[in-house]
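Other chains dropped; remaining ones untouched in position.
Order as written gives the chain letters A and B; numbering starts at 1 within each chain.
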Amino acid sequence: MGNSFGHLFRITTWGESHGGGVGVVVDGCPPRLALTEADIQPDLDRRRPGQSRIVTPRKESDTIQILSGTFRGKTLGTPICLWVRNEDARPEAYEEMASKFRPSHADFTYHAKYGIRNWEGGGRASARETVGRVAAGAIARKILRERFGIEILACVTQIQNLKTPVDPETVRFRDIESNLVRCPSQEMASKLIRLIERTRRAGDSLGGIVTGIARGVPPGWGEPVFDRLEADLAKAMLSLPAAKGFDIGSGFAGITMTGRQHNDLFRARRGKVITITNRSGGIQGGISNGQTIYFQVAFKPVATVMHEQQTVDDRYRNTTLKGRGRHDPCVLPRAVPIVEAMTALVLVDHALRHKAQCQ
Amino acid sequence: MGNSFGHLFRITTWGESHGGGVGVVVDGCPPRLALTEADIQPDLDRRRPGQSRIVTPRKESDTIQILSGTFRGKTLGTPICLWVRNEDARPEAYEEMASKFRPSHADFTYHAKYGIRNWEGGGRASARETVGRVAAGAIARKILRERFGIEILACVTQIQNLKTPVDPETVRFRDIESNLVRCPSQEMASKLIRLIERTRRAGDSLGGIVTGIARGVPPGWGEPVFDRLEADLAKAMLSLPAAKGFDIGSGFAGITMTGRQHNDLFRARRGKVITITNRSGGIQGGISNGQTIYFQVAFKPVATVMHEQQTVDDRYRNTTLKGRGRHDPCVLPRAVPIVEAMTALVLVDHALRHKAQCQ
């Protein structure tokens, strides 16, 4: 249970890091949308691990296949099944994990819940599961872009203690993508790359913040009182591996202001209602107000470190375990397309829900 | 749409701040649970506004009525409809709001979405809607307490710049409830009360942090990959009026640590698996690990201030509006039972889901 997301644009992801592959079924995609693998592959390539000098290489091409739901390059309105075959299976690399629980990973909790787990590479709890999210998110982004003119971006704005401000109104995709860490400031990017390299050599790992942005969302999306837009964004983000926090607009920082300082005053401008400031982050009372939506997602430092650590085995005996093999000390850059995908999935679902009831 | 929460213990809240009342339908409550109004009223009384010298009085008794789902003091397993009648309706107090949008309230977005709104007191966006949540949450807490031995607590840990640490393992309900602001530190409580009084006199308002705690949750609850326990908690909390942020365990603060510092090492203790530290906040990979669950919710400063502010009216013309009438400059103390309620609702739903699939 729990592997579906969305109400009207509903995705169900499936697959483990080792096995027949990973994928997603999208139910509810509007018909007659032009769609081929070429619309999806670029986002998957951005998500793919092992592509730069700051991480250990991984030999998977992550090639997407559309198994259903399109006909001659257009969506049919029927379920779209997307599949990426697993290629890089090396079960022998994981033998020790068959019986030992990696600290701060999901090995123990999956064992406790299901009484069984695919210990080859993390199974379902592996970041590889997000392949299906990114693939479905690429479709969602295409709809939002083509039918609503909405632009979705994400970028790395903090790693450990190094942080950079970002202006949600002006930051550009090409600036973000122009460096290995997907940081909008090129100067900060250089620092972050050095920090990651240093940490990698130390066999240690890092966490940080990804900022998500959606520009052009019209007023009116969001379904109070539970399916508030920010509530669904929060759920989407906290459903990501290693995510530990979410805030929107002024967020945690806003609590030091008083109401007079914090309120976003309305003004009329060219027949539209705008706000002078945007501490609300584009959402008020759970519904978009037409301003730019922006939020932060906190990711904890990667749990896999190249050092021996205390832990227990599946017979509940004390032991130790040392990370080995690939080491990806900071997943933040790769989390960027995943945050974008989840943002798009939330928004397109709410676009359809709003249309159904209110238009 | 969007007024239901939960899958198996499913609540649907209804009602506006003005009208026939507010309430909730609970579908999926286990049968044969002893339940009368007396089990629910205390939590509603804790949520009720206007009860202390730090807020403007409000004359509503918020008396709960069970309309269905019980028989001779026991639940039937059928839907439980709970109702609190509205008493304090003073529409005339709101006439100006009929055409003007209060800044940082949901007036404009409801207008943009629905093309109509109940402008008497905020309608559905009013904090009064949470009556239904607290009432349903009282049932959820009872189940968790009686059938699983789980204790749920919340407390105010920060208002504006004044913050207090809290130990999730040891903080006690009676300490929290022993002061007007529901702060576990009595010393800090005095400071917070003075801050609130001062802010109230200034006609201004405050935000802060409520910390939520669940002790005794067994390992195994949570439904990856989307209905992770922390994802559902995040959604629950961000669905609250004025909530702008959520983090769990080490949260936003944890990102300055490295993986070696941050990892929670497992140890075996008396046939159980425990962690030496609890930076995970009791959840790993979306599933409870048996440690105490704790998280923070950031609430922005209250939008209603007793000052004239720029805004627009419903014909999209610039104007001004001044808050009047009741003034509740800090909702944090009242948010405590609401956070508890939402926590209980998430947990009891996951208890049933886990039982269905895995037990």
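Couple of notes before you dig in:
Please note the rule applied: a residue touches a chain if its C-beta (ideal position, glycine included) is under 8 Å from a C-beta of that chain, and two chains touch if they have at least 3 such contacts.
Predicted model only: the values in this text are computed from it and were never measured.
Here 2 identical chains are displayed in place, and the whole complex they belong to in this file is assembled from 4 copies in total.
To be clear about the criterion, only the chains that are shown with their structure count from here on.
Look at where the CA atoms of chain A average out and do the same for chain B: the two points lie 26 Å apart. The touching residues of chain B, counted against chain A in their complex, run 1-5, 7, 13, 101, 103-106, 108-110, 112-115, 124-125, 129, 158-161, 199, 204-209, 219-228, 230-239, 241, 243-252, 254-268, 271-273, 275-276, 279-281, 283-290, 298-305, 307, 309-312, 316-318, 329, 353-354, 356-358.
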